[in-house]
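Missing here: one protein chain of the complex. Every other protein chain is in place.
What follows is subunit A.
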Amino acid sequence: MKFIAVIRQVPDGESRLKIEGGRVSLQGATLILDQMDEYAVEEALRLKEKHGGEAVVVGFGPERTEEAIRTALAMGMDRGIHVVAEGYVDPVTEAEALAEVLKEESPTLVLTGGQQADWDSQALGAALAEALGVPVVAWTTALELEGETAKAKHDLDEGAEWVRVRLPAVFTTQQGLNEPRYPTLPGIMKAKKKEIKKVAFGGRTRVEILEEAIQEKARLQKILDGKDPVAAAEELVRLLHEEAKVI
């Protein structure tokens, strides 16, 4: 059995973003393994621990993405593959490049995050499934292997459902699926020796980013003291009615 987690490296949600020349600059930002992809790594590890086989991490992105791949290796993944691609690449083109690598690996199943914390894209898992010609289960919150099939619970727009799907398939992850483990010191030591195969990305993005601007709305920050809850509540309602005119 082979379980693959597809990951990317993204800025930490708490880190300050800067704009330089009309584009986001990540200089000085803390870069991490995308937290949504961490669930994918954790799930691949759990499946391997339960069913045996191999857990492989596949990273997509610039040279620095190797750090995120090492994090996944330190968590316990067996080996890594890095598709080295500079700059923005749309999910369709990304899926095309990743599918080449994944087809060679013939995985039992593939996991990836439900949303990318930099491009806010939710398309990669489904595009990847299409590229591989297999089903996709999006926003998975529970996953069990049953022979040649998997039983999974996933979220819909309204409610959720349990499905059974023939493998291989692609699963996109989200919070709630598991609690990702931390890399241990021995894990970090071992990760240094694990193989990372480099693959050059040769595609061309179909979508171009022309401009980026920070959109953090300046807030009024009129904060009232609630020691007298009734007075504070009345003042708040007055402000919402007379000043903001929203009630």
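Convention: contacts are C-beta pairs under 8 Å (C-beta built on N, C-alpha and C of every residue); 3 or more make two chains touch, one makes a residue touch a chain; residues count from 1.
Everything below uses one rule, namely that contacts and distances are computed from a predicted model.
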Name under which UniProt lists the unshown chain, selected from "Electron transfer flavoprotein subunit alpha", "Multi-ubiquitin domain-containing protein", "DNA modification/repair radical SAM protein" or "NitT/TauT family transport system permease protein": "Electron transfer flavoprotein subunit alpha"
Contact with the hidden chain (one of A:Leu145, A:Ile188 or A:Leu236): A:Leu236
Touch with the omitted chain, as defined above, among A:Glu54, A:Asp78 or A:Glu130: A:Glu130
Chain not shown, touching residues in subunit A: 11, 13-14, 17, 24, 36, 90-92, 95-96, 114-115, 117-127, 129-131, 135-139, 151, 155-166, 169, 174-176, 206-217, 219-227, 229-230, 232-234, 236-237, 239-241, 244, 246-247
